[in-house]
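All protein chains but one are shown in place.
First chain written, first letter: the chains are A, B and C, and each begins at residue 1.
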Amino acid sequence: MTALAWVGASLVALGVPFFLLGTLGLLRFPDVFTRLHALAKADNVGLGLVCFGLGLHSGSLAHALKLALIWLLMVIASAVGAGLVARAAIARGVKPWGV
Amino acid sequence: MMAWAITAFDALLVALLLWLAWQAIHADGLFRAVISFMVFGLLMAVAWVRLDAPDVALAEAAIGAGVTGALLLSALGRLPERDKEAPADRRARGLAAVGLAALALGGATALATIAWALPAPGLGREVTEALPKSGVDNPVTAVLLNIRAFDTLLEIGVLLLAVIATWALGPMQWSAPARVMSPALPVLGRLLFPMFVLVSAYVLWRGGHAPGGAFPAGALMGAGGVLVFFAGAKPWITGAELDPWRWLLSLGLVAMLVAAVGVGATGRSFFEYPVDLAGLFILALEVAAALSIAILLFALCLGGRPPHRWGSEDEA
Amino acid sequence: MSLYAVLAAALFFLGLHGLFAARHMLRKILALNVMTAAVFLLLVVLAERADVADSVPHAMVLTGIVISVGVTAVAVILVVHLAHGRGRDRGD
Partner (left out) sequence: MALRTLSRLHSFLRRRTRGVGVFERIVAYAILWWILTEGDVRSLAFGIPAIAAAALINPFAPGGPRAWRLARGGPFFAVFAWLSVRSAVDVAARVIRPARPIDPAVVDYPWRLQSGSARQFMANLINLMPGTLTIDPGEQLLVLHVLGGKERALSGIRRLEERVAGLFGEEIPAHE
């Protein structure tokens, strides 16, 4: 493997724990709002690192751009999705924990 | 090391799929069941990739998790409150259930064993031989739109029948979302709509030489339509009799019939395209089928005949 | 790959059991879909066993997935109509 591929692989390895911790947060946090915090933020960075790493690993500009596009769409989806879920929860009268 | 890791991955995937299927049928609360089923569909897509069926994986991801999920969730929203919970679900009559379960497990295992013991099937060689004459490089597309185009014709027919059946049952059962949940939704819809158009076209183009084609593309476009519909867009298709968009519903079926019978004019049999024009035939049919499948799936998700005109009250 | 054949058998049984044991109609539809997935799985697993890669079962499953979404749509709408007690007293 080239140096670029090694850097890519280690970025992927660095990204995976963020997914795990985001999911752990889903289990450990007390209510829908705090869980949204955990998911939206951790997965954004986790996927970003994985996509960036894979892009470097592939060594092809078009592949890297495609992966960046996937990450961008996912970031948009998770940002908007988190807002929608929070709004829906408030509309249904869910009270935030510990407030 | 690699083989070991792959086996472990397969085992994990299989266990998750079984658990999710169980959840989809027996979890407390219909909402949980439906979500479990959607995740089941997504993981099935991974299983298809593991089984070297990327074409199926693409369709499953778009349809299984997208369109079916939208259908089930909007149905859930329309069920009256009293009907939502099924209290006796879990304590399904004990002995009968156990007996039935044993019988079903036995039967299914026996069937699977028999199927496994049968000589390995294979039309693979025949398809490989016919591929150069089919007009495309992707064998699945060749089978769908040339070698077994008859199946596809009937399939689009079934889809059209399903739309007719749901429209015949009466007006829409779930109208456009009662209120736009958030001002972010139209912005998202505006941003994502071109993405759906471009990616569907890309998947359609890829179908000629790689996994992709009319079905995943149509499913993707249909799912995109459902998404922008729930984001508050007014659909083009209406219930009015002379609505030009309604013709798109039958476009796929009509195009395939014309192709099938049209070649008969030159003394050929059903769906026997002229070899040098086969690529062109498939291209035209793919575009027609994809557009048609997209709008058929969208029409199914409306859950009934749409109104004659999408009034301004729908967007309030 | 035989692991997936076992999965197919188990899913089919799960679905068949659910089809009868589940009370709510929507769950029955889900059970039916699980059974469909099992059948698709078996087809593709068997196609994997062939010596020459066989794309006919893949195409059949692709067709099947689209048909099953059509069936699901009709079934779901019937369930909604049923829940609202429509269909008996209304002509349209």
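One rule holds for everything that comes next: a contact is a pair of C-beta atoms (placed from the backbone, for glycine too) under 8 Å apart; a residue touches a chain by one contact, two chains touch by 3 or more.
Everything numeric in this text was worked out from a predicted model, so none of it was measured.
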For the chain that does not appear here, which of the shown chains does it touch in the whole complex? A, B
Touch criterion as defined above, residue of B:L16, B:A115, B:A201 or B:V254 at the omitted chain: B:A201
Among B:A47, B:V163, B:V228 or B:A289, which residue is in contact with the omitted chain in the full complex? B:V228
Residues on chain B facing the left-out chain by the touch rule are 182-184, 186-187, 189-190, 193-195, 197-202, 204-205, 228, 231-236
State which residues belonging to chain A touch the missing partner chain. 17-18, 21-22, 24-25, 28-31, 33-34, 36-38, 40-42, 44-46, 48, 60, 62-63, 65-66, 69, 75-76, 78-80, 82-83, 86-87, 90, 96-99
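Just so it is clear, only the chains that are shown with their structure count from here on.
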Once you find the CA centre of chain B and the CA centre of chain C, what distance in Å lies between them? 12
Separation of mean Cα positions, chain B and chain A [Å, integer]: 27
Quick one: chain A and chain C, Cα centre-to-centre, how many Å? 32
In the complex, chain B touches chain C at residues 7, 10-11, 14, 17-18, 21-22, 24-26, 30, 33-34, 37, 40, 44, 47-48, 50-53, 55-56, 59-60, 63-64, 67-68, 71-72, 75-76, 78-80, 83, 86, 88-89, 92, 97, 100-101, 104-105, 107-109, 111-112, 115-116, 118, 120-125, 127-128, 139-140, 142-144, 148, 151-152, 155, 158-159, 161-162, 165-166, 169-171, 173-174, 215, 219, 293, 297, 300-301, 303-304
Residue ranges of chain B in contact with chain A within the complex: 181-182, 184-185, 188, 191, 195
Looking at the complex, which residues from chain C come into contact with chain B? 1-18, 20-24, 26-27, 29-31, 33-34, 37-38, 40-42, 44-63, 65-67, 69-74, 76-81, 83-84, 86-87, 90, 92
